[in-house]
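Then we have subunit A:
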Amino acid sequence: MKKTNLITRLLAVATLATAATAGAAGPPTATVNTTGLAVTDDTVTVGQLHSATGTMAISETGSIQAEQLAIDQINAAGGVLGRQIKVIKEDGASDWPTFAEKAKKLLVSDKVGTVFGCWTSASRKAVLPVFEKENGMLYYPTFYEGLEQSKNVIYTGQEATQQILAGIDWIAKEKKAKTFYLVGSDYIWPRTSMKIARKHIENVLKGKVVGEEFYALGSTSFGSLINKIKLKKPDVIYAAVVGGSNVSFYKQLAAAGISGAKQTLLTISVTEDEVLGIGGENLTGFYSSMKYFQSLKNPNNGDFVAAFKAKYGASSVIGDVTQAGYLGPWLWKAAVEKAGSFDIDKIAAASPGIELKTAPEGYVKLHPNHHLWSKLRIGQWQKDGQAKVLYESELIEPNPFPKGYQ
Partner candidate 1 sequence: MSNSPRNHVLAIEDLGVSFDGFKAVDGFNFYLDANTVHVIIGPNGAGKTTVLDLICGKTRATSGSVKFKGKEMRGQREYRIVRAGMGRKFQNPSIYENLTVLENLEISHPSGRGILGCLLFRRTPAIERQMTDIAAEIGLSDKLDVEAGILSHGQKQWLEIGMLLMQNPEIIMLDEPVAGMSVRERTETAGLIRRISQNRSVIVIEHDMEFVREIADRVTVMHLGQILAEGSMEKVSADPKVIEVYIGH
Partner candidate 2 sequence: MTLLRTLFKTKGEAISFAAFAFLILLVLPLALPVFRLNLVGKYLSYGFVAVGLVLLWGRCGILSLGQGVFFGLGGYCMAMFLKLEASDPVTTAIQSTPGIPDFMDWNQVTALPGFWEPFKSLWFTAGAVFVVPGMIAFLIGWAMFRRRVGGVYFAIITQAMALILSLGIDGNQGYTGGRNGITDLRTLWGWDIRSEDAQFKLYFCCCLLLLAVCLLGKYVINTRFGRVLMAVRDQEERVRFSGYDVAMIRTFVFTVAAMMAGLGGALFVLQVGFMSPSLIGIVPSIELVIFAAVGGRLSVVGAVLGCLLVNAGKSAFSEAYPDLWLYLMGGTFIAVVMFFPDGLAGLFGKPSGAGAKLTKFLSKFRPSLMGAAVTPTQITPLNK
């Protein structure tokens, strides 16, 4: 314990020396930090917990970058309650026990004010008990399966119904679709999403699910699946394949002559990040339902994209989760300032109702269930790897425990 304090103090001295830009001093530490967090008179330490190595590094890189960008911008604008944000980065290494270990380290040893991190459901489930036990706060950026609500987590991505229902409604109406083929990777998010999709298709739209299949993560051969799809001739392929399998899936679809021109395909697992690996030419004409696309036209997003590219290079792309990751530090800042304190309990209490008018996706608001109100957008993929936004819904209320869909 002593050691950590010493390190924090040393860090603080270092910042004092360098960061004369910090501007006006905030309220005294004793009042804004009553629970012994790593907050000093001019810094506040937060944690960042993603996979920098291992299989998930592919996906998590974007979130890491976006969170860092937001933190830099907040620091440049004077920090939070007059304090500069210091980041301790930890690598979960795509390994769930490591995530739990590092989460505990951040909360217990480093006493960080909050943590931005996790990507997969599995890593979130692994750290959740740690956050609840040690009373930490996690800003979680990924769209996910729902069925969860915790005082210690702010979900900045969509829960399943926000991402699925309106999208299926749109495709059913636009394409007069009646039959659906559901395909996903084999873990909880695709399975839960497909469950919700199936209930919606069968009970609300009175359509028909002609096939539902799940492939192990990392599967690379989809020949048999594609033949089954060809046999069943569904109006819509509804896909939630992730990771490396995603690339194989779309490349093999394209090679088998199933292209956007001939077949409607709606996916909830392809963002601009994935397109990099899949190749725009293999996706042209297919649809994604997300809350954010890089091509979104609004002033917030223009600034965000420009800043992101300035920092990470002109060829970098921004996907849905990357944007949601970017919201995390801003939402936390807003909550801290509303609460006037870094204390976790006060932040949790202050969070409901927080609005962010500067979000790249447009206006967002935090629901009392710690999820964000968000819009749903349908984008159609173009050859250059960007999506053309065809549809935008109203703000949708987050509903992690949807009645009738369980």
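By our rule, a contact is a pair of C-beta atoms (placed from the backbone, for glycine too) under 8 Å apart; a residue touches a chain by one contact, two chains touch by 3 or more; residues count from 1.
The set was built so that all candidates are chains of the complex that A comes from, given by their letters.
It should be emphasised that the depicted structure is a prediction, and the values quoted were computed from it without experimental measurement.
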item	value
Selected partner (touches subunit A in the complex), from 1 or 2	2
Candidate 2-facing residues of subunit A, complex	1, 52-53, 89-91, 93, 95-98, 100-101, 104-105, 108-109, 121-122, 125-126, 128-129, 133, 145, 147, 186-188, 191-192, 195, 214, 216-217, 401, 406
